[in-house]
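Removed: one protein chain of the complex. Kept in place: all other protein chains.
Order of writing sets the chain letters: A and B. Residues in each chain are counted from 1.
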Amino acid sequence: MTVSRAPSSILFGIVNLYYSIVQFCQVQLVFGRGLASESECVSMTKSESNPESEVESTKREIHHAGEEVRIGVFPCRCGKNIGAVVDIDEVAEFSRDLPGVVFVQDNRYTCADPGQKEIQVAINEHSLNRVVVASCSPTMHEATFRKAVKAAGLNPYLCIMANIREHVSWVHQSEPELATLKAKELIAMAVSKAATLEAQPEQDVNVTQAAMVVGAGVAGMQAAYDLAEMGYLVYLIEKQPTIGGNMAILDKVFPQNDCSICILGPKMVDIYQHPNIRLYTMAELESVDGYVGNFHVKVKQRPRFVDTDKCTACNDCVEVCPIDVPDRTDQNLSWRKAISIPFPQAVPSAYYIDVDTCLGMDLIRCGKCIDKCEQEAIKPEDTEQVIEFDIGVIILATGFNPADPRKTPRLGWGRYPNVITTLEFERLINAAGPTEGQLVRPSDYQEPKSVSVVQCVGSRDISTRSGCSNYCCAESVKCALLVKEHYPDTDITIFYQDLRMHGKYFEDVYRKAREQGVKFVRGRVGEIQQFPDTQNLRLSVEDTTHNELIMQEAELVLLSMGAEGTAGELPIPISTTEDSFYIESHPKLAPVDTSTAGIFICGGAESPKDIRDSVIQASAAAGRASVILQKGRYPIEALSAKIMQDLCSRCGSCVERCPYGAISQDGTGKFTVVSALCRACGTCAGDCPKGAIYMPNFTDEQIFSQIDIALGDNPEEKIVAFACAFCSYRGSDLAGVSRMQYPTNARIIRAMCSGRFATKFAQKAFEQDAGAVLYSGCHLPADCHFQTGNHFMAKREPRIRKWMERHGIADDRFRVEWVSAGEGKKWQGIMTEMSKVVERHKEELASRKVAPPKKKPAKKKAPAAKKTTPKKKAATKTRKKAPQKAAVKKTRS
Amino acid sequence: MTDTKTPEEIESIIESIRPCFQCGICASSCPVFRVAPEINPRHAIDEIVKTGVIEPDGTEWSCAYCLMCEQRCPMGVSLAHLLVAVKNISTEKGNAPEGLPEIIHSILSTGVIAQDSDLDKMREKYDLPPLKRPTAKEVRKVLELTGATDLLELYQSKGVGSD
Partner (left out) sequence: MKYAFFPGCTMAYRLPFVEKSIRLVAPHFNIELVDLPFTCCPEPNSVRSFSDETWLALAARNLALAEKSKLDVLTACTGCHESFMTAKHELDTHPDRKDAVNEVLGEIGMEYTGVSAVKHMHQVLFDDIGPEAIAEKVKRPLELRVVTHSGCHMLRPEAILQIDDCEAPVKFDGLVEVLGIEPLEYMDKTMCCGTGTRRANREASFAILREKMTSMKMVNPDAAVVFCPSCFISFESGQRIVNKTFGTDFKLPVYYYTELLAVALEIPGMVPIIKAHRVKGPVTASAPGVPGEGRPVEAKN
């Protein structure tokens, strides 16, 4: 822990004391890249890690060795969500005959309390030791069912799901027969995997009692304040020289039209003075390593060149500074100096020097400010600082940018001086703005007699952002009211497509605007042209209520700007939507969680929203984050790679592949995995030339058997699609949630990370005559949730293609794709396109009667033995033993 | 390869315009709507989406093909494609405007849109060489294979475009 800035106040002294106590109390878990002494930290964690973490030989046995595999299958109708498409009775009947299955029970809602109870009862009554729930996506309910089986005494890792909703019923709505067939095969794949699932000891880790909030706009401020008030140490990181965000530059805020900075200013001071908040302005995230409870963060802080403690914001330096720079706060409508303060209420209340425009902080080049400053606050020697700290949770409140009006050129912003954005208007009408609150038009500084407001700029347009920006309707009405308030005689018209005044009190404001004579015309403005003599504007708009063209002349036009997402710019792999907003873990039930445990989102970073909603969401994120902090310990991934020493050739390639430094070599040359550091991405196993790395519950054999069953019937028609759990699998789920229909021939195999997709999986699938194979991971370069797994997967592609060439397999039958959790449409597109490839391949097979690439293995209906490893034989044995009549019980509730 | 729209093709055209949310940008950008208020592209789309059928009423030929609507549509609806389809259907129904079959006929006989042989004289005036022209046979072949000659016959039976 190194904090470069010495805190000066007594308050900060207290913080330090508090913090050192926190540090003292918690066990330090160190991990991640770029650590100076990796061996040291390994030994540290090793001492408290699971002593059974290493497996010495291939003679590992699953914990129930010798015990009969007894699988229970629970197909769910999910009301009509699954039941209306998939024939669940048929599926249940089919499941009963699968090897190892001793009990089948269908249900209307398996996830509901009675459904869970039934699973628990079945586990006890039928001595089930494996559970397969065939319902929705594991992303949705895996945790639910694992909890349920745990309550019945079964290790949670012995429960697995078959996704027959997002991957079947929702995407094949008009093909019930093929959907039912697919559901059966997905269940068979899950059952075969279930047979060899291993129980995993549940582990948890300490949670560092501190939080980081990125972005100090109104949302970030609120989140930081809530956590700080609960007593947690909070690092608050802000890119700009002041906190306050977009709200700080607004004039009034709807619907009450109270003064924005008047309500925000005191909050900004509270943040600055809070003993539990460490504020870093002009700072950006450099890197984040680690995982929930144990993040290690590096923050880079740009030099301010002004000592915030000494500066009294007296303005002397500004008076002598010779350099004018367009003012960001005033939306470039006025000038500031190279040394400046963003606005009078800025926090910290100190100047900063814009180093790109400053002539030079020495007496030869300029140095006037240094000369003038009596406090000697100017520090020419200031340099960039790197601050490092450990935290347990992260809240992303990075906000949004106002949309760029240049992206809608038909409205003339930038060409016509009297077309301005609503944000520019906020500055013009603001008493602290460039005109001291006088509304004038930029071309001639005259008071406009007529003002038109254009709605939906940068929103609801596929060339900018197709979504609605949520706040702009109310913003426009507010602007109209502000004009009316100051200049009651102004003729003002709002051109809208749909006026969405949905918030609390909004309708009152809308009514007030109408009563005050604001005109509302339904119709979206097609173009704006400028009269050459007056520089007035002519708006062309169809009044869609009256089907007539209006060519309205206005002296000033306000463009009501939507929001532009900025998510995805941080070095944190949280999936974003196509328009760059962070994707929540669940849109209804976990709206501020993300797919990465311990990282939360709020405010404009999640979606465009107004101040009130931002604050609500910020408090929600702080609440969710505090749940983790307060518990103090957090359950972590129990899965961990194991090296089979008798197969290992000690090449060390796994060490390079591990992004967590979990694999190391001991004095004897032996490589071992430290389980507490392993995150189970499987990238090491994906590339191990000897197949010496064992990934529990994602073993080679399990994946092979899934491929086997997927290709049991009509393999040439099938797509074997490998999808990583965090991006691509969620992308495929989104296709389901969005009911995007695609052909039924894909069989999706889920792994933690695309780094696990070994070359041999594709080869195996093609040897089994698969029509096509897809490897899909998180987007390159930086989206991978295991840092570099996707890079290593990408490197395998040429090898696979060469192998295909040698075996006469058409190149287009294999595809590597990057699908994020927000790209359901892309997933649908890939599935559709690959189905066409498969179709062509099938036709080719039929016409040429070409022999398949390699010797065709005999077709097997059910998963059957392959004479390879002794392990497999054992599994087969259990299967042979299993087919005793399974009980099928039906429930209708 | 002929130009008679199948029900599937018509359905796919209608499908492509369903994203339209009736904002009116197309109409406000349309030069024809500006001077002839009875011709409203937004309205035309709404009719097709609502009724599910494409029934050309003659106004489709007023489109100046300036592509402004297509360029600005916030939903990416291709009005130009729609209008080409509507005009094609209109043509099939025998409703091509006066002069159009003559143009096709001109292309059929000369390859270009210029019937008057004196026009080459005008080129001579500026010391320009007569332009090379394709053989009548190959042009006819292309028009035959793509259904234009059949369509033309429809109009010739009505007494237009024949010589």
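Heads up, the rule we're going with is that contacts are C-beta pairs under 8 Å (C-beta built on N, C-alpha and C of every residue); 3 or more make two chains touch, one makes a residue touch a chain.
Quantities reported herein were computed from a predicted structural model and do not represent experimental measurements.
The residue from A:Gly153, A:Pro488, A:Pro532 or A:Pro587 that touches the chain not shown here is A:Pro532. Residue positions on chain B in contact with the hidden chain: 1-3, 31-32, 34-36, 39, 61-68, 70-71, 80, 83-85, 87-88, 91, 96-101, 103-104, 107, 111-114, 116, 119-120, 122-123, 125-129, 131-135, 137-139, 141-143, 145-148, 151, in rising order. Contacts to the hidden chain, counted on chain A, fall at residues 409-410, 412, 415, 527, 529-533, 538.
Note that only the chains that are shown with their structure count from here on.
With centres taken as mean Cα positions, chain B sits 48 Å from chain A. Chain A makes touch with chain B in their complex at residues 410, 456, 460-463, 497, 523-527, 540-544, 547-549.
Remark: chain B residues 21-29, 33-34, 37, 40, 42-43, 72, 74-76 touch chain A in the complex.
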